[in-house]
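All protein chains but one are shown at their positions in the complex.
On to subunit A.
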Amino acid sequence: MANETITRRIDRPALVVAALLLASAGLVANDASQQTIVSTYGLGPTAVPYVVSICLAILGLTHVVVAFKDGIPTPDKADTGAILSIVAGLVGLVACIALGGGFILATALIFACTARGMGRRAFAVDFAIGLVLGLGIFLVFQKLLTLSLPAGPLEHLFF
């Protein structure tokens, strides 16, 4: 009996995927239904979205079935701390660019946070390496590739 309950267990990740797929199907169909421009002949801009929406719905329903049967593969245990550290770096980077902090600072931030997430315990050193790396890339882009990267206070200090 105990064995039965284990195999009968509903696979939660598969259900989440199913819900997301069904939601996207609804979203795509809803967006298509609200479109105003139609072609005079041939396929309009809404035809393919409707087809895609139906396919997403089918995939979603299949995931529901899978959730009650075998489920999707169970992953190994993840190191949540590592993920959090890198995600913090990524969020910090977006904030830094959005608030005008400039490229070099953003680079240092993501470099140090990723290194920390990967197990290094020398945040200040890594931050300094990131600053130098950011400065180097900024110079190469500005002078060699003539592509401009977002500038902040640090960049204005040099140029």
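The criterion applied here is as follows: a residue touches a chain if its C-beta (ideal position, glycine included) is under 8 Å from a C-beta of that chain, and two chains touch if they have at least 3 such contacts; residues count from 1.
We take it that contacts and distances are computed from a predicted model.
K.L.:
Out of "Sigma-70 family RNA polymerase sigma factor", "Protocatechuate 4,5-dioxygenase subunit beta", "Tripartite tricarboxylate transporter permease" or "Phenylalanine--tRNA ligase alpha subunit", flag the one the UniProt entry gives for the chain missing from this complex.
P.N.:
So the chain that does not appear here would be "Tripartite tricarboxylate transporter permease", according to UniProt.
K.L.:
Which residues does subunit A use to touch the chain missing from this display?
P.N.:
13, 17, 21, 24, 27-28, 31-32, 35-39, 41-45, 47-49, 52, 55-56, 59, 62-63, 66, 72-73, 75-80, 82-83, 85-87, 89-91, 93-94, 97-98, 103, 106-107, 110-112, 114-120, 126, 129-130, 133-134, 137, 141, 145-150
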